[in-house]
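Of the protein chains in this complex, all but one are displayed in their positions.
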Amino acid sequence: MNPKEELQNRRWDDSRFVAERGAVLTQWPTGVEVDLADAFAFHRALPESKRAYHKLRMGYEKDYIFLQPRAGVALLSEHLILLAKLEEEGRADFLPTTIDSYTRQNRYEEAQKGIKESKLAGRSLLNGFPAVNYGVANCRKIVEAAGVPVQIRHGTPDARLLAEITLAAGFSDFEGGGISYNIPYARDIPLDLSISHWQYVDRLCGAYAENDIIINREMFGPLTGTLVPPCISHAIGIIEALLAAEQGVKSITIGYGQGGNLVQDTAALRSLARLGRTYLERAGFGDVLLTTVFHQWMGGFPQDEARAMGVIAWGAATAALGGVNKVIAKTPHEALGIPTARANIAGLLCTRQVISMLEAQKSLQAEGLEEEEAIIEREVGEIISRVLELGEGDLARGVVRSFEAGVLDIPFAPSSWTRGSVIPVRDQDGAIRILRFGGLPFSPETRGFHRSRVEQRGRSEKREPGFRMVIDDIYAISKGRLVGKPR
Amino acid sequence: MNPKEELQNRRWDDSRFVAERGAVLTQWPTGVEVDLADAFAFHRALPESKRAYHKLRMGYEKDYIFLQPRAGVALLSEHLILLAKLEEEGRADFLPTTIDSYTRQNRYEEAQKGIKESKLAGRSLLNGFPAVNYGVANCRKIVEAAGVPVQIRHGTPDARLLAEITLAAGFSDFEGGGISYNIPYARDIPLDLSISHWQYVDRLCGAYAENDIIINREMFGPLTGTLVPPCISHAIGIIEALLAAEQGVKSITIGYGQGGNLVQDTAALRSLARLGRTYLERAGFGDVLLTTVFHQWMGGFPQDEARAMGVIAWGAATAALGGVNKVIAKTPHEALGIPTARANIAGLLCTRQVISMLEAQKSLQAEGLEEEEAIIEREVGEIISRVLELGEGDLARGVVRSFEAGVLDIPFAPSSWTRGSVIPVRDQDGAIRILRFGGLPFSPETRGFHRSRVEQRGRSEKREPGFRMVIDDIYAISKGRLVGKPR
Amino acid sequence: MLRNNRVVLGVIGADVHAVGNKILEMVLKEAGFQVINLGVMVSQEEFINAAVESDAGAIWVSSLYGHGEIDCRGLREKCREAGIGEILLYVGGNLVVGKRTFDEVEKLFKEMGYDRIYPPGTLPEVAIAHLKEDLSS
Partner (left out) sequence: MLRNNRVVLGVIGADVHAVGNKILEMVLKEAGFQVINLGVMVSQEEFINAAVESDAGAIWVSSLYGHGEIDCRGLREKCREAGIGEILLYVGGNLVVGKRTFDEVEKLFKEMGYDRIYPPGTLPEVAIAHLKEDLSS
């Protein structure tokens, strides 16, 4: 972070933005290609069907569940072929461009090497598309070829240059946030730095919005994808939405990764939309379009493809019954490697089949749902209030202090900037509960609720809930269960 | 039917059975191989893990959901390979031997020709295994090779010889009934004849039971597999169970084919077990082990394999949430042709994954479930009472008269022995309701309920419910929906 | 479509799949054809007798259950013997046992003398368009 500026949840001055921009655009040679006036003109010329915000709004109004795959390969030519298949055969409503891991760490030289080696090897040696290295003109080929909006998906703590290049190239949807693209995706990037970098990205989107080009910003709900309790991902998603809205973002998607228990997941989806809207409105951002996205199970998958399809279909059913605006679909190759186009299409079609078969049943009301929603809302309320308290009214500062204090904490994350002292575990029904609270600012009632659920499982399995149980839960779905069995 | 004997729901005299048996065993040369004493000895020597009744009882007590595929090919050698794969790789809990359609129609010459042509062609030209032609000794190879119980699955109005041969060969589970294996499976076999033939089969199983060998008898719940309202299949399944118990059968499975709406299917599964047990007990057969079986969607499937997997997984989820003792799994090849072993294994593993992921959630209680259960129970009560009335106290006679009167009626069936005047259609939530009642003996309340649901859909789709709507519903799942859309 | 807009319809062999048959009847009628629907489990002889009697322009054979390859063989020859060698023969459904490429299947049934062969899941409308074309040409 620019040491002159203290982190604050306040819209950046133009002068600060312009000054920082100069440095960003010279991080890699392709930065010079970015020209905002030209970018705006390019976006304006796109039909609404290719602009994420417009499509999301339409789906939101019609209560339609969109599908989106993940996909990205090293070479542009192959990436174009891949996306065309996903759109035509997989009927993807939104296309992705998933960025490779070197680019995510701003290691553009290594990405360049990856492109070269991939060309030589005749197959992709990168786990995504190195958009920065390709530059604006090349990236535009992706947007031009697609018939639907294309989103950048990555996991980049410092995505400033990536955002500059890809938005200028006409991408209308950009995933990530200062928390969700740092803590699960990095080892030692300070949180204030990543939040500041994402304020930059949000401010850039704000600048687009001021020119009537609304870029959608999606927050990465699943975090580490591994037994994350809904209250944690909800709190973080909502905080990221508030930070983005402050910088002028007008279209925001917040997300949630499937836990596996239908009642908890339904409650999570319903409360996410409601809480998100409430917090935005309360902060004066009632004009923001808030949508939700659901990720099919983000933890370890079974290796067998038929079993993987079962996991995928159960995710689809949950999305349909819980209600959400978009689903990010997994593939039957999940446990093994980057999926082929075929596998990706299979994931999409299976998901679509289940969602549309269940469309007629979305009013399903399960017993215990209201209780579960109330619990999530209380937990999120407890967390966010404490964050604001610690920030002495400033959300951004509150976030940094909360991670230090363990008030915000992401289980199983690689980053040294989260305490990692929250330990989740499943209850007897497979809902994700909390075994160790770390610094979570929970009321006695909330703690009591988790404890009683965890103890109940312990009794029924006749073992003390502990790390063994957690490990069993981590492996469970890949071994064909939801709740890990004692070995 | 033997013209001397009038159809009655009364245990056959030994003399009648013995007399008829003589004729049955000479229908095809392999009949001479049947020797009951030898058969009993063979069964007794089988471990309990290979005897359906024992395994079912164990599962019933432990609340475990068993899986079973469908499979049968023309040649014994290939059939053995196929079953071995389904057991080892697909982890089938019960194995099937599905019989070819010539054998089902007692056309043993044609079956013989099918065996010959299949040998020449090097691939199966029959849609199942011609067990009668193979005879007792050959069929025993199947039972010997399997590590789990093997069931005969077919669709044979006159299965007397088939039962004699396969039970003597050690099969411990036999599907079918005088109604469910006639009306959906034949064009003009009189109902009193098929019921009588199945009394023979049941009496044969009774004879085994008297020698302490309990053969499980499974009724074919799905009937035509096409929009069959639960009350119709429940009534028929329960009637077939009562007819079987009367002949001395001690282990009975009644079935239900998935409709697609979770609440209705859950209600159907729960009410099926409860009603079945109540009726058996009331008739003095409280000692019969009554289990239930669920068939994943039995109507037209989508051709795309990934979509088919979605349908399969939704069936699995329904089974897990509804609760049942066994599931008959479909395969991703359903819409196209007899599945390969690979496809069959995929169906099994996908089903197992979903069922075991949902095991922890089986207490899910959906709103509206109790109402739906109450409706099914009322409908079944109304039908069965009227059947008994028409039979002047005799159930078998009542069945024949009820089909004549349309009190019992199976939609879309090929048989001239059902009226075919009941027309089902989905309601707005996708539950199967009744558009035209034909001769169903429903009370005004029951009729009113169906009417209001159907009208509600009509209003929401702005069209008069009629045959067009029904056709749309028939195609719906194969086209990726549950409720057929107006075109 | 001038003269014989009469179609004989049925499911051949020991096949009892009745649902598609009922739909085909309805949709053909809606499209203005006269339909002689023989239902399920129809033998070759029944098809031919009905066609001769009604002076039909086409026979629509369905086979779903997998024995189509055995059941359908020889129908064209029998038509010739009965003096209706030129009648249109359409066949559809799940014609063979197992999942095989449609090209293979089409070739097999063309050789047996069928004019048009339809893969699983064909919508009736498609074949009705063909029938109108074939009958008026």
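Should a chain be cited, it is by its letter among A, B and C, assigned in written order, with residues numbered from 1 in that chain.
What we mean here is this: a residue touches a chain if its C-beta (ideal position, glycine included) is under 8 Å from a C-beta of that chain, and two chains touch if they have at least 3 such contacts.
For clarity, every value in this text was computed on a predicted model and none was experimentally measured.
**Student:** Since one chain is left out of the picture, which of the remaining chains does it touch in the full complex?
**Tutor:** A
**Student:** Of the listed residues A:T30, A:T97, A:Q151 or A:T226, which contacts the missing chain in the full complex?
**Tutor:** Result: among the candidates, A:T226 touches the missing chain.
**Student:** One chain is left out of this view; which of A:G22, A:P47, A:G122 or A:G337 touches it in the full complex?
**Tutor:** Touching the chain that is not displayed is residue A:G337.
**Student:** Which residue from A:N127, A:T278 or A:Q365 sits in contact with the chain not drawn here?
**Tutor:** The missing chain is touched by A:N127.
**Student:** Give the residue, chosen from A:A413, A:I434 or A:V454, that touches the chain omitted from the document.
**Tutor:** Spelled out, the listed residue whose C-beta touches the missing chain is A:A413.
**Student:** Please give every residue of chain A in contact with the chain that is not shown.
**Tutor:** Residues touching the hidden chain, for chain A, are 100-102, 104-105, 107, 110, 113-114, 117, 123-127, 155, 184-187, 224, 226, 299-300, 303, 333, 335-340, 343, 412-414, 467, 471, 474, 478.
We take it that only the chains that are shown with their structure count from here on.
**Student:** What is the distance, in whole Å, between the centres of chain A and chain C, each centre taken as the mean of its C-alpha atoms?
**Tutor:** The mean C-alpha positions of chain A and chain C differ by 54 Å.
**Student:** Could you grab the centroid distance between chain B and chain C? Build each centroid from C-alpha atoms only and quote it in angstrom.
**Tutor:** Result: the chain centres lie 30 Å from each other.
**Student:** Could you work out how far the Cα centre of chain A sits from that of chain B, in whole Å?
**Tutor:** 46
**Student:** Could you check chain C for residues that touch two or more other chains and list them?
**Tutor:** In chain C, no residue touches at least two other chains, as defined above.
**Student:** Which residue numbers or ranges of chain A touch two or more of the other chains?
**Tutor:** Where chain A is concerned, no single residue meets two or more other chains.
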